[in-house]
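This part shows subunit A:
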Amino acid sequence: MDNLFLLILLPLISALILTFLKTNAAKSIALILSLLSLALTIPFLCTFDANGGMQFEQNWLWISSLHIHFHIGVDGISLPLILLTNGLMPLIIATTFKKDYKGNFYALMAFMQAGLLLVFMALDAFTFYVGWEIALIPIYFICALWGEGDRIRVNLKFFIYTFLGSLLMLIAILYLYQQVPNRDFEWTSFIALDLGEDTQRWLFWAFFIAFAIKIPIFPFHTWQPNTYTNAPAAGTMLLAGIMLKMGVYGLMRWLLPIAPAGVALYGHFAMILCVIGIVYASIIAIKQDDVKRLIAYSSIAHVGLISAGVFTWNTNGLSGATIQMLNHGISVMGLFYVLDIIQQRTQTRSLTELGGIASRAPRLAIFFMIICMGAVGLPLTNGFIGEFLLLKGVFQYGFWFAVFAGLTLILGAVYILRLYQKTMLGEATERTKQFEDVKSTELVVLTIVSALILYIGIFPNFLLNLSASSVEVLSTFLGR
Partner candidate 1 sequence: MEWSFVIEKLILVFIIFVVTLLIAMYSTLAERKIAGFMQDRYGPDRAGLFGILQPLCDGGKFFFKEEIIPAGAHKALFILGPTIAIITACISSAVIPWGQELQIGDRTISLQVADVNVGILYMFGVIALGVYGIMLGGWASNNKFSLMGAIRAASQSISYEIAMGLSIIALLMVTQSLSLKEIVAQQSGFVNWNIWAQPLGFIIFMVCAFAECNRVPFDLPECETELVGGYHTEYSSMKLGLYMFSEYINMFVSSALMASLYFGGYNFPFMNDLGLSANMITILGVVVFFIKILLFIFFFMWVRWTLPRFRYDQLMNLGWKMLIPLAIANIVLTGVFTLIKDTYFS
Partner candidate 2 sequence: METVVQQLQGVPINHYLIFCSIIFAIGVIGVLIRRNVIIIMMSIELMLNAVNLLLAAFSVQHGDSSGQVFVFFIMALAAAEVAVGLAIIIMVYRNTKSVDIDSLNKLRW
Partner candidate 3 sequence: MEQANSMPIDYLPIFLQLLVAVGFGVSTIIITHLIGPKVRTENKLGAFESGIEVIGNAWQPFSIKYFLVAILFVIFDVEVIFMYPWAVNFRDMGFQGLIEMFIFMGLLLLGFIYVIKKKALNWD
Partner candidate 4 sequence: MGAIITLSILALVVLYLGLFKVKSMLLPVSILGFLVAIGFLWFDWNSTSGPLYSGMVHFDHYAIVFSILCIAVTLCIFVVSKGYFDQEGQVAEYYSLLIFSLTGAVLVNSYHNFSMLFLGIEIMSVALYILVGIRKRDKASNEAALKYFIMGAFSTGFLLFGIALLYGATGSFDLSEVKEYVVNNPQAISPLFYGGILFLIVGLTFKVGAVPFHFWTPDVYDGAPILITSYMSTVVKVASFAGLLRLFSYSLLPLQDFWTPVFLVIAILTLFVGNISALMQSSFKRMLAYSSVSHAGYMLFAIIAVGATSANSIFAYGLAYSLATIVAFTGLILVKKTTGSEHFEAFNGLGKRNPMLAFAMTVAMLSLAGIPLTAGFIGKFMMFSSVMENYHIVLLVLAVVNAAIAVYYYLKVVVAMYFRDSEESCVNVQWNYSIVLFLAVVLTIIIGVYPDYLLKLI
């Protein structure tokens, strides 16, 4: 069962099946299929040997005239993300049980899952690019078809933004392809290249912009708040929970090893952007009234920190980023889910119209509390270990960076607590009077999310071990 390709094939097959399902059974079938995916992931997790190298590699010649291979494999950096993808999928599907989505919705999700997995596994730049693009299409449709508000314009902007970025990346990939002596798109060939500093400069920008748009790093973030706000809840969870990790992963997998000199030159600048993003997004988040927007901006801030961790390029920063990607995925998914529950019951997202839910729905309040703690990064939650490592890394990089990046903790606490207080505590409003507590699937999902948050918070070593050696390997590329 160590066939990685199966992991990609399964979502594709489920997408095909789900497309033609018009009944309510689609939900359950989608859930079962996604659980199957998750189950298939477990063997890899068990047999994974954390030695820093690529494992379970599969390599087929795809387009022989261009020496393009279908080459996939995992290492300690990608495995957590695969775990995240396959793990969040069933949860996200479960969150939609109360909505009347048809099979096509889940087909798009499954299709996207395949794209995401391809991105996280690809060891051939062409394969990577293909995955990168095909993950984009379904989410575009999900957000634009089932979204609300000015969804068409907003999503078009999102699509074109990311598409433009990825095309820049394509240029860089093509350039690298021309540099490889025997002309292939292999990751190993790319990182083995000895590129001049001038080349690495523009290569850095080509890759960086592509990834920065996806992450999003300030100032490439403008598409993000609107898209998150207007997307359906599941779409937002996909976007924030999994998709933006594509960008961070891209930074680690492709940008750092290929253009180390570029990173050395401009990494500083990128760091500054990240930190600006953190502070800027946090401050805006504090001012938000719309809860979804609030979380959207918080996401920018958090991801800014993760990216900053990547650009520190030390073991702490990198392993922090690796683990925090997973954690952020879980927490933000949980946050959006809770907000979705609130929105469904109260028909509003405005903080001013909410309040006093805790008294009506104590279970929800508890779950929300746990998730919020995870998001803020309090000890014993998953966020803590990640943010601690990240800040440590940033501190190693530079004191003032750490000071500003550290603001994220404080500001984060401010807006998350404000969020919690405004929604759960205080007097109940018109809209929250009849608030029902969570039950059935909601309960299950929230329980799982909270459990994960706590479990990782308490036993982070499992994840850290998974990625440690790969991070070591990655950090050796510096200064090459």
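Candidate selection criterion: all candidates are chains of the complex that A comes from, given by their letters.
Miscellaneous remarks
By our rule, a contact is a pair of C-beta atoms (placed from the backbone, for glycine too) under 8 Å apart; a residue touches a chain by one contact, two chains touch by 3 or more; residues count from 1.
Only a predicted model underlies this, so the values are computations on that prediction, with no experimental measurement involved.
Picking from 1, 2, 3 or 4, the partner of subunit A by touch in this complex is candidate 4. Those residues of subunit A lying in contact with candidate 4 across their complex are 61-66, 129-130, 133-134, 137, 141, 144-145, 151-152, 156, 159-160, 163-164, 167-168, 170-171, 174-175, 177-178, 202.
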